[in-house]
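For this depiction, one protein chain was excluded, whereas all remaining protein chains were kept in their positions.
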Amino acid sequence: MSLLEMSGLTKRFGGLLAVSNFDLSLDAGEIVGLIGPNGAGKTTVFHLIAGFHAPTSGEIRFKGGSIVGSKPHAICRLGLTRTFQIVQPFAGLSVIENVMVGAFNRERDAVAARRLAGEIVDVVGLGPRRDMPARSLTLSDRKRLEIARGLATRPEMLLLDEAMSGLNPTEIDEIIGLIRRIHARGVSLLIIEHVMQAIMALSHRLVVLHHGEKLAEGAPGEVARDRRVIEAYLGEGA
Amino acid sequence: MTWGLLLQAVVSGLLLGGVYGLVASGLSLIFGVLRIINFAHGAVMMLAMYTTYWLFALAGVDPYLSVILTAPLFFVLGVVIQKVVIEPNRSAAEHNQLLLTLGLALFFENLALVLWQGDFRTVRVAYSNASFMIGEALVEVPRLVASAGAVLMAVGLFWFLRLTDVGKALRALAEEPEGAALVGINVSRIRAASFGLGSACVAVAGALITPFFYVAPDVGESFNIMAFVVVVLGGMGNFVGALAGGFIVGLAESLGAAFLPGSLKQLVVFMIFVLVLLFRPQGLFGGSRDR
Partner (left out) sequence: MIAKAAGALAVTALIALPPLLPKYHLEVLISVLFWAYLGIAWNLLGGYAGQFSFGHAAFFGIGAYTSTLLLLQVGLTPWVGMILGGGLAAAFGLFEGYLSFRYGLKGPYFSLVTLAFAEMLRVVGVNTKAVGSSLGLVVPSTRAAPEMFMFSGKLPYYYIILAMGALALALTWKIGRSRLGFSLAAVRENEDAAETAGVDALATKLRAMALSSFLTALGGTFYAQYFAYIDPTITFGPSVSIGALLPAIVGGAGTVLGPILGSFVLTPLSELTRYALRGRAGADIMLYGAILVLVISFLPQGIVGLVRERRARAGQR
């Protein structure tokens, strides 16, 4: 049984067909990359999976159960969480407090939640800045914070939305390392990314989305050589 | 409930509705451009009414004529308020901006209370009691003039926004703030102008109703609430909707007064308010930007 399964996933916003008949399944332990030109509908797919939008039609199953119509917090409790393309920290809270919000999903008690949050903060490398207010973090650190907060909910699956955007090459390498560490802890990942070198290096499998439809799927090397994929990117001028 | 009473209710509702529409148009304009809900709107109306009263009591200026003075005066007041209080806080949290205008409302209302006490004052002119009949319904001339004048002003505002450069700049700023700045519109000046214009509208409305409405520090409060209801009903930032909404609310209120005892008519209006906010927050006619 796949960990996450989407079939016939479709989302229409008024006259705009954002996602059309999208099928995808992920097994536990996989890292799957979701790529495509800007506006292809990738983030919309994330919104649909995570419960922020209801699909117009189609099915989404997580751990065998349908999550269509569930609210984001319920989906998080099941073990699936996401990060946002534009980072959304709790600006007024400190780093550790941000992560504690996630930790409270697994620990009812504040002391235990703080302990769990502290571990996660160290895993993502924000240890020295644990008491800093989130609003004073650099972009790179905010992205780590976003990932940390998701990790604290002890997910089985993490959806990462352009975690590398806006980062310099050193920071990108650091995040790649972090993602590998997360994967090693047993978290499956579905990643949206435009930084090609990163997603090629990380993914077991790539899925290409174009105008809301699946264009190609396969091993990174194959997909990169697929003519249709190349045309889609060059054609859109991504 | 006779047909005569019903007709009277409809007539009264339409008459007051015009005034509501003008008050709401000003509020809608302010919201459209500044994205704030101006709690001080009613207080400005109240100040305009006092101004009209004092011009009448001390200098014998006819309330309708005094509009020539009041409108520009309160345009300036609006601009000053916007530049001094509102603009410096434009990046504050939404609820804080709301509290800001609330603070202004409290200040002005109670300033009036301190200066002029809470006694009702009235402006009595020769035509205060003039009236005629339409069928079984009594139409009081001052109310008719107020409604007609309000509609005229609202229509004038509409054409101003359509045809003049300042008007177009206002609409541009309401629709697309970044784009407006890019094409060279003097954003801060237009923002100030929007508050000025909105205040001028509500000031004119205030002046127009003094021949038949009491003047007191709390008179603005009830119009405030009505204005919120009308703007929400008509659609935030939709000026035509505000006028139409004004008539709808005016009718609802007076029909409520005809059918319900005491002051329960207000309940009708509040319920419309809550229902619209819950089920059709963009208003009956759609706002300038959906929530």
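For clarity, chains are labelled A and B in written order, and residue numbers in each chain start from 1.
By our rule, contacts are C-beta pairs under 8 Å (C-beta built on N, C-alpha and C of every residue); 3 or more make two chains touch, one makes a residue touch a chain.
Model, not experiment: these values are computed from the prediction.
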Statement: By the document's definition of touch, the residue of B:Val125, B:Val139 or B:Leu277 touching the omitted chain is B:Leu277
Field: Contact with the hidden chain (one of B:Trp3, B:Phe107 or B:Trp159)
entry: B:Phe107
- prompt: Any idea which of A:Ala91, A:Leu139 or A:Ala219 touches the chain not displayed?
  reply: A:Ala91
Touching residues on chain A - with respect to the absent chain: 50-52, 71-74, 76-77, 81-82, 84, 88-93, 97, 100-102, 104-105, 108-110, 113, 149-150, 152-153
- prompt: List the chain B residues touching the unshown chain?
  reply: 37, 85, 88-89, 92-100, 102-114, 117-118, 217, 221, 225, 228, 232, 261-264, 266-267, 270-271, 273-274, 277-279, 281, 291
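Everything that follows uses one rule, which is that only the chains that are shown with their structure count from here on.
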CA centroid of chain A to CA centroid of chain B, Å: 49
